[in-house]
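Here the complex is missing a single protein chain, while all its other protein chains stay put.
Presenting chain A:
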Amino acid sequence: MATKTATNATPTECPRCGHDRLDQIYTSPVAGVWEIYHCQQCLYSWRTTEPARRTQRDAYPDSFKMTVDDIRNAIELPVPPLRQS
């Protein structure tokens, strides 16, 4: 079916938030096919063989991009108060 659409060059920025601190969290069991990266800032994860619209900052859709403010102001599932025992 689809062929590999991204190079396996080591990414230097997160496609979603542009942050440069990335963790390589997994490599393909068959050596050299793909790696999985994880952004330390927005926690986005991607595989290097995914289409450019998911892996390249300049091709990543604006509507899915995330900023530091988006992360800082993200709505939180409320933490309830501790019970008074």
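In this text, contacts are C-beta pairs under 8 Å (C-beta built on N, C-alpha and C of every residue); 3 or more make two chains touch, one makes a residue touch a chain; residues count from 1.
Please note the rule applied: contacts and distances are computed from a predicted model.
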Name check vs UniProt for the chain missing from the figure, options "Sugar ABC transporter permease", "1-acyl-sn-glycerol-3-phosphate acyltransferase", "Phosphatidate cytidylyltransferase" or "UbiD family decarboxylase", returns "UbiD family decarboxylase"
If the missing chain were put back, which residues of chain A would it touch?
1-5, 16, 25-26, 28-30, 33-34, 36, 38, 42-47, 49-51, 53-54, 61, 63-64, 66, 70-71, 74-77, 79-83
